[in-house]
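In this view, the complex is presented without one of its protein chains, the others remaining in place.
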Amino acid sequence: MLEQLPALILLAPLFGALLIGLVGLHDRRACFPIAFASLVVSLASALGAAMRAFTGGAYNYFIGGWEEPLGISIVLRVDALNGLLLIAIAVVAVLAVIFTIRPSSEKDTDKTAYFYILFLLLCVGLFGITITGDAFNLFVLIEVSALTSYGLVAIGTSRRCKMAAFHYLLMGTVGASFYLLGVGYLYLKTGSLNIEDINTILTTNATVAQSPGIVTAFLLILVGIWIKMAFFPLYGWLPNAYSYCPSGSSCLLAPLMTKVSVYVMIRVMLSLFGLEWVFGHPGWSDLVVWLAVIAILAGSIMALAQREIKRMLCYLIVAEIGYMVGGAWLNDPNLWGLTGASYHILADALMTLCLFLFAGILFKYHGISEIGDLGGLFKKMPLTSIGFVIGALAMIGVPPTSGFFSKFYLIRGGIEGGHPEYVGALLISSLVNAVLFFRIFEIAYFGKNPADGHSHDHGHDSHGHDDHGEAASPVLREAPTYALIPLLAAAALILLLGIFNGQIIELIRTAFGNSAIVVSNLR
Amino acid sequence: MVEFLLNTVKPHFNFWVYVILMMIGLWSLIAKNNLIKKMMGLAIFQSAIILFYVSLGVKDGATIPVLDYHGEHADHNAAAKDEPAMTLPTSSAGNPADAYANPVPHVLMLTAIVVGVATLGVALALCEMIFKEFDTLEEDELLRKIKALHDDA
Amino acid sequence: MNPKLYASIAVIITGLVLLYGISDFPTFGDPRSPANSGVEGGAPSTSLYYINESYGATKVPNLVTSVLADYRGYDTMFETVVVFAAGMAIFAILRCFGRDDEAVITAPTKSSIDGDHNRIIVGTTCRLAVPVVQIFALYVVAHGHHSPGGGFQGGVMLGASFILIALAGNLNDALGRFSERSYMTLASLGIIIYAGFGVLPQVLGKNFLDFGVLEKFFLTDGPEMARSHSMLGVEIGVALTVMSIMFAIFANLSSRGTLKGGL
Partner (left out) sequence: MENTVTSILPVLACLASLAAVPLILIFRKEIFLRELVTFGAGIAKFAFVLAMLPLVLEGKVLEYTFISGFTGINVPIAFRVDGLGMIFALVASSLWIATSLYAVGYMRGLKEHAQTRFFVFFAVSLCATLGVAFAGNLLTLYLFYEMLSLATWPLVTHHQDKEARTGGRTYLSYLLGTSIGFALPALIFTYVKSGGDLSFAGAAILAESDLGYWPGLFLLLGFAFGFSKAGMMPFHSWLPGAMVAPTPVSALLHAVAVVKVGVFCVIRVITEVFGVDLLGKLGINLVLCWIAAFTVITSSLIALTQDNLKRRLAFSTVGQLSYIILGVALLSEHAVAGSMMHIAMHAFGKITLFFCAGAIFVACGKKYVSQLDGLGRRMPVTFAAFAIGAMSVTGLPPTGGLLSKFYLVWGAAEAGQIALLCVFLVSTILNGAYFFPIVYRAFFKPAPGDEATSGIHEAPLACVIPLTVTAIGSLLLFFFPGTLLELTDLMVGQK
């Protein structure tokens, strides 16, 4: 049974969605248990499949049993890098589904069935993208996850989410079509659709590798994926899409969609074209790193200008994408940039989940979306604030959290790769993050407008501090437990990911190790 | 100009056509003001890609990729059992497979067409809800109304 | 910078990149191009393998169906999931359960096909045409092995037949015959059939979607015929899903989600 796990990761949420399709319309309460059960099964099988990859190295799973000439049927490939990402997706999905429990008193629950079906199908798409070894199959799965995310964005009741979903649809489809065109060019020049097969063809004969068709294929695929991950010049759709969609779906979309697209870019660079081919073209790496620098700075500065929490987090996502793309393209001698970028995919998924859960709790239970009316948060909602503080410190990059270590590896890659502008951008962006989040800490700690002039003069008769500044903001009381569990679990995972990043880094580097180029020494 | 047409465009005639078609789609996707026209641009954009894929697998003088054996159902099982492969009508040169067009692009394009339909369906539904909400489908009016909505919200 | 300027810049750049890519393509229709017969000196391309060996392995003369349903069956499963997901997304966007039904389009209550005098011509022809369309659609689904056809084409025709009823009469007639609950169940059932055919070999110890091992199930004397039969079963699953989703999309779009009265 053990070797069937890679397929089981996908099938569990698929069958869950279909079951809800059958039974969910007339029995709303059954939706959540089915969804939760299927995601837990896929988490377990993701762990099993990943463990096998960690211990025994990368392995293939041939769909339909066609093995002899590679590439005639679709292959699922699990190695250390996407094993880790599978676990991360499963964990984020389980935590996000717990957050979507709605109190039975909630009134408009007639769309819950559709919501959970789209939720599970999105997980199927994401698992599929991570695990597939076939270029065209990747396009189909990108479309599955794209369509479901358009539905999840547009399911909301806010008046602006439909327009945001429309723009998201246009940009997403253009991106996916560019990717499809790129795969077409590749197929025309190499005659194969399997990632490994194309790689062997490209590495064996150089005439094909240097031909303009392959270069255009790479450009098309890259631009397509950049649109999907909202890399700087093409990020127009992200802030509206993720800030106007309902909080339940934003907790699944924000942490995963863009990070999986970054993983696809790394998979394309690493296994499809091979790093020597990509970095063989002089000047590309510097150009992309400069684009990433602009992305980081622009994302951070625009985040400063926002008043709403979710929009600020969206611009932070744009900046984080700049980290990862820049890190992947550093072309530093022993690949620390790429390691940092892959580690940052995991770290950033959890950080974004933690912060979006916090924003979701505030919006769902108190209707707060502005930074301004967070007065007295620390006192009224202590547990939620703890989760938020850990997530914020991770985003800033304070040591024990995983955010610090991903920045550490990225900066190291930047120094060794000779890109001081990238290092500078990282530091400036962490400073801006510090200002961003301490602005919120201040308001949450001090209350909206602290009593001015409580100086030391009248020291003798001190008065209680509870009344000042809190009357204006809406009454805050602690979030219900099933909203707190995912938040605190995410915060704990951020810390754990930080403390035990040594093993994870070694796993990631083994994934690079047996890729095309040999990593000199595992430090 | 003519010899340019003859030796650069003619051999890749289909590929030039698909690039032009795609650019028309991309242009209207971005420039058009009405949402429905944008969607039409998207449809043209996707059909250009389908044209590219299909013209990939074309072989001169090849028939459709269905092995046309003329045996009736009666001897269908008999044929299958004793002599292994179908007797492929050999084409003029090269190996017998050249008689049949390359099936792979057609398979891929079945998927791409279905994906295109699905995306258009969702886009239409979105347009319908946008029209119900703001009762206009012109992009600039919509943005103005959303901005107005934003200020008073 | 108004959109027209953006558009022309984007068009010029992508156009040039694409044309640069085309410059060293093989000539149109050349059988020796890498896609058709593999890179020079390299292994023969997969398409040659399909043309030469696929009939031997699956006994399905229509190469496209054999590649579609068996070799790359995983792709087609996700294609059906795309259709299903698109349907669900549309319901999620449009479906409103009519309590606040301010924009209900009133429609004549009595069913119009049988007996409403000013629709006689349309009614009768539609009553005659729909069964023929459906039978031809089933033929297309079943005959996908030998001639161009298969699950998608057949499913769309089946859906079209229901849409014909809705167009000829009013939406309630069609919904009377194919209610919301039934199209939801049929849609999910279609993919369950498809994935079921995939999981069956897993139960029998092989990988996902490996139909060869189903000879024990179909009692055929060799994996080839088992593959051919399971391909037919898979096509039926696809047809079910596509039929119900196509009709459901029409129903929801025309009645703007209320399913009360439509076009």
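Every chain is named by a letter (A, B and C) in the order it is written, and numbering of its residues begins at 1.
FYI, a contact is a pair of C-beta atoms (placed from the backbone, for glycine too) under 8 Å apart; a residue touches a chain by one contact, two chains touch by 3 or more.
Just so you know, these numbers come straight off a predicted model, no measurement behind them.
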Touched by the hidden chain, restricted to displayed chains: A
Residue among A:329, A:405 or A:512 that touches the chain left out of view: A:405
Option touching the unshown chain, where A:173, A:300 or A:430 are the choices: A:430
Positions on chain A contacted by the hidden chain, ascending: 393, 396-400, 405, 407-409, 411-412, 415-416, 423, 427, 430-431, 434-435, 438, 442, 445-447, 450-457, 459-460, 462, 464-465, 499-506, 523
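The rule we apply is simple: only the chains that are shown with their structure count from here on.
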Graph class of chain-chain contacts, one of line, ring, star, complete, other: complete
Euclidean distance of C-alpha centroids - chain A vs chain C, Å: 32
Distance between the centres, which are taken as Cα means, of chain C and chain B, whole angstrom: 15
Where chain B touches two or more other chains, by residue: 26, 29, 56, 104-105, 108, 111, 115, 118-119, 122, 126, 129
Where chain C touches two or more other chains at once, by residue number: 18, 22, 25, 33, 35-37, 46-47, 50, 72, 75, 79, 82, 85-86, 89-90, 93
Complex contacts: residues of chain A adjacent to chain C: 4, 7, 11, 14-15, 18-19, 21-22, 25-26, 61-66, 69, 71-74, 110-111, 114-115, 117-118, 121, 124, 128, 134, 136-137, 140-141, 143-144, 147-148, 150-152, 154-155, 162, 165, 181, 185, 187-193, 201, 204-205, 208, 211-213, 215-217, 219-220
Of all residues in chain B, those that touch chain C in their complex: 11-16, 19, 22-23, 26-31, 33, 55-60, 62, 64-69, 80, 84-86, 94-98, 100, 102-108, 110-111, 114-115, 117-119, 121-122, 124-126, 128-129, 132, 139
Complex interface listing, chain B residues touching chain A: 26, 29, 35, 38, 42, 45-46, 49, 52-53, 56, 104-105, 108, 111-112, 115, 118-119, 122-123, 126-127, 129-130, 133, 142, 146, 149-150
